[in-house]
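With one protein chain removed, the remaining protein chains of the complex are shown where they sit.
Order of writing sets the chain letters: A, B and C. Residues in each chain are counted from 1.
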Amino acid sequence: MKDRPPTPPGQERWDRRMEIPLTVTSLVYLGSYAMRVLGRDLPTGWRDFCLALTMASWAVFAVDYAVRLRLSGLGPLRFVRRHFLDTVVLILPLLRPLRVVTAYDRAQRRQQEPRLTLYARVMAYAGLSATLLGFAGALTVYDFEYGAPGASIATFGDAVWWACATLATVGYGDVVPVTPGGRMVAVGMMACGLALLGAVTGSFSSWLIQVFRREGDED
Amino acid sequence: MKDRPPTPPGQERWDRRMEIPLTVTSLVYLGSYAMRVLGRDLPTGWRDFCLALTMASWAVFAVDYAVRLRLSGLGPLRFVRRHFLDTVVLILPLLRPLRVVTAYDRAQRRQQEPRLTLYARVMAYAGLSATLLGFAGALTVYDFEYGAPGASIATFGDAVWWACATLATVGYGDVVPVTPGGRMVAVGMMACGLALLGAVTGSFSSWLIQVFRREGDED
Amino acid sequence: MKDRPPTPPGQERWDRRMEIPLTVTSLVYLGSYAMRVLGRDLPTGWRDFCLALTMASWAVFAVDYAVRLRLSGLGPLRFVRRHFLDTVVLILPLLRPLRVVTAYDRAQRRQQEPRLTLYARVMAYAGLSATLLGFAGALTVYDFEYGAPGASIATFGDAVWWACATLATVGYGDVVPVTPGGRMVAVGMMACGLALLGAVTGSFSSWLIQVFRREGDED
Partner (left out) sequence: MKDRPPTPPGQERWDRRMEIPLTVTSLVYLGSYAMRVLGRDLPTGWRDFCLALTMASWAVFAVDYAVRLRLSGLGPLRFVRRHFLDTVVLILPLLRPLRVVTAYDRAQRRQQEPRLTLYARVMAYAGLSATLLGFAGALTVYDFEYGAPGASIATFGDAVWWACATLATVGYGDVVPVTPGGRMVAVGMMACGLALLGAVTGSFSSWLIQVFRREGDED
């Protein structure tokens, strides 16, 4: 959000080269975490393997972060300040899959496809991000709530239903997290998700007004 | 939302000719579905007749879709991509009645009536769509929830009350869907409805500011 | 919202002359209705007097409506169409007090007071309207719910709490209307109130951005 000095060329090359591997690693991270959380009936060997995969992908993120810190030529503190979002994502890697959205957008641009209009792109980007965030949030909350005394979120279906009702700010309250961990994830999800969905709603509104204005001019 | 090549003339002729029949069919679809869902005390013969009507109108939609696919001169995949919304509506035909809104708007325009201002039109369009969506959603959720064990939506009145509280994002949670089907419909309703109502609120806000600005200039 | 032909001079004179009496009558209407609903322990004579006052003020509204219909020189149907809002207010006179807001605004303008900025005026107008709407809504819902079996709104305080939670779209659901009448009022309140509060929020947001932009220019 600031006027930043240009990225050093070494870092740019690294970013470009790591784009596809990191996208794949994000998916592996989310997938292995999901499998471990949801597959409570799988044999222990499988679940341990999933845990190992999750750990390994996280290690890839950590190495990537370290390399970029090195290449940037900045001190750790200034790097953290400038790459604040990256640091957050390193600690909460479930937000990683948002990288898929960026990667998809970049791929589209390369294909010279007729691109979506401005508002459609904002809607697609923010909507997709909110969906991923909701899925990751439901997963983590389910992990926290599973087996907690007095929990109202009993199945993963309940967790998804809860996540949808929360992101839409409807908040029925028929199923809610009761553990401190689950509630903290919920608050984070509200903070990020509501801004994203506000962007979707706002863009849709602007787009609709634009469509009607154009149509009015044609008459 | 993309810059699209012009519609072929054959398709345009077809679109124009089918406008009124399809609008009528939409209403028949919604009406017969509503009657079957709500008229649980009607004799079986009546309810079967309603089901037949629902099926028949859906068949009309399917034929219309097929003809337009043919006339467009595109492959099925590209057609689906370009006419994504039509495809969704083919699968979820309860959204069809939105066609009524478009038809009404077009009729108004032909009558050379003094037309509503931009914001009023957006509000009317989005508000009417949200109302139809809420009604169709309440109907479907009631159909899913009816007789489900532990359901809190007992009457159609409850379902309408639930739909209003959901679309307004108030979400009291005194009545909520409990079946997976009902919840899936609810999520779809949130996704569409909130964007529509966001457009209503946004337009109202813009309109109010416009009114106050104009009044301020007059002084 | 349409480009309307100018109001006939007779009607304009009537409007000007009736402004203060109608504002007073609005307050009498709301006050007497509130007293009858809240003063369940008052002697019957008092409550009957309140009812009479409510009826009388409604009669004033009806007469005013009839006179304006006459002066407008339009047929009833066209009059109803053009003065749609007035017609709604005739049927639901609890919305009348909104007239107070308009009257206050006009009085301010006459006083040559340094006026509020655009956004501040929108916020004041919409916020005051929402407050009046919430109060009238809480009153009506309390009237419907009072003594209903299984009602969770037991006191007028509960009704006000419910109205606030509803208008803010928070919707806790700890107290909710259960009678069909109460629920219909609630839906109307959501529809009007949310648009009004959306205008408040939107104006506040625009105002804040304006303030920050101006301050940024000063540096």
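We adopt the following convention: a residue touches a chain if its C-beta (ideal position, glycine included) is under 8 Å from a C-beta of that chain, and two chains touch if they have at least 3 such contacts.
Quick caveat: nothing in here was measured; it's all calculated off a predicted structure.
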Completion exercise
Touch assignment to the omitted chain, from A:10, A:31, A:157 or A:198, lands on A:198
Problem - Which residue of C:21, C:157 or C:180 touches the chain not shown here - result: C:157
Completion exercise
Where C:20, C:59, C:88 or C:208 are the choices, the one touching the absent chain is C:208
Handout entry: Contacts of chain C with the absent chain, listed as residue ranges
Key = 114-117, 119-120, 157, 161, 164-165, 168-174, 197, 200-202, 204-209, 212-213, 216, 219
Completion exercise
Residues on chain A facing the left-out chain by the touch rule are 1-3, 109, 115, 118-119, 121-122, 125-126, 166, 169-173, 176, 180, 183, 186-187, 190-191, 194-195, 198-199, 202-203, 206
Problem - Where the missing chain touches chain B, by residue - result: 169-173
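Following the convention adopted for this analysis, only the chains that are shown with their structure count from here on.
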Completion exercise
Closest to the centroid of all CA atoms, by its own CA mean, is chain B
Practice task
Could you work out the angle of the rotation that brings the CA atoms of chain B onto the matching CA atoms of chain C, rounded to the nearest 5 degrees?
Solution key: 90
Fill in the blank from the handout: Per the C-alpha means, the centres of chain A and chain C lie apart by a whole-Å value of 43
Practice task
Report, in whole Å, the distance between the mean C-alpha point of chain A and the mean C-alpha point of chain B.
Solution key: 31
Fill in the blank from the handout: Multi-chain touching residues of chain C, meaning two or more other chains, are 169-173
